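Below is a structure I'd like to ask you about.
The complex appears here minus one protein chain, its other protein chains still in place.
Showing chain A:
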Amino acid sequence: MDALMTQLEALLADNSIFTLQTLSYYTEGLTVTVQLVFLSLLIGLVLAVPLAIGRSSKRGWIKWPIFAYTYVFRGTPLLIQLYLIYYGVVFVDGIQETWLWVILEDPFMPALIAFTLNTAAYTTEIFRGAIKSTPKGEIEAARAYGMSTNLMLRRVVLPSAFRRALPAYGNEVIFMLHASAIASVVTIMDLTGAARFVYARFYAPFEAFLFVAAIYLCLTFAILYFFRYLEKKLLAHLQPMS
């Protein structure tokens, strides 16, 4: 490790912008971006499953409020949602006296909440589409076996719906990675935040932003290949024969 560091130092010796110092901003930014994206996707996924089931329900009082939620969150820019939560949370009466304030004071939390709500809305619609396209025969078969609705959902509908939703969900993950760049707008030092800092300090837009663009490109490809691998594994029965 030490040998590697000295090598890196030698390599960077005559570079005035990419010093070890600025590279450490980028690595810290990478950690923040990955944390933010991973956590919001994870929580969003957990929220989206029951919401998608509710959204496919025949009962209006379950279906319509969820539809309204997804419509609003998919129809407005994420930036507005972030602003609303980031600037708005201060004005909730008495919140600054409660324990919640300790968490919400850090811009990371409002960003995480906004991203989670946003991805949950998109994921809900993706899953709803997948649930809706469950072949009727499978549901009839489950009913014929005397399965309750819960058991049918757990054993028949959801497992196949998850598989069908996989390609669209992969796109959502990439979309979320790209959307997370706006976290830098509310002073979070994510990858883009680091790039903006380096740009402002050295007035070097090409170096700062091209470098960060390359990192995002690598991350995007990593996600793409991961989902391709998953699809190969889980959707093997849908691949062309040859």
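Assume a residue touches a chain if its C-beta (ideal position, glycine included) is under 8 Å from a C-beta of that chain, and two chains touch if they have at least 3 such contacts; residues count from 1.
Assume contacts and distances are computed from a predicted model.
K.L.:
Write down which listed name, "Sulfate adenylyltransferase subunit 1", "ABC-2 type transport system ATP-binding protein", "Succinate dehydrogenase hydrophobic membrane anchor subunit" or "ABC transporter permease", is the UniProt protein name of the chain that is not shown.
P.N.:
So, among "Sulfate adenylyltransferase subunit 1", "ABC-2 type transport system ATP-binding protein", "Succinate dehydrogenase hydrophobic membrane anchor subunit" or "ABC transporter permease", the name matching the hidden chain's UniProt entry is "ABC transporter permease".
K.L.:
Of the residues A:142, A:161 or A:182, which one touches the chain left out of the display?
P.N.:
A:182
K.L.:
Out of A:64, A:87, A:145 or A:225, which is the one that touches the chain we can't see?
P.N.:
A:87
K.L.:
Have a look at A:26, A:169 or A:216 and name the one touching the chain we're not showing.
P.N.:
A:216
K.L.:
Just the residue numbers, please: which parts of chain A touch the chain that's not shown?
P.N.:
Touching the missing chain: residues 71-72, 75-81, 83-84, 87-88, 91, 177-182, 184-185, 192, 195-196, 199, 205-206, 209-210, 212-213, 216-217, 220-221.
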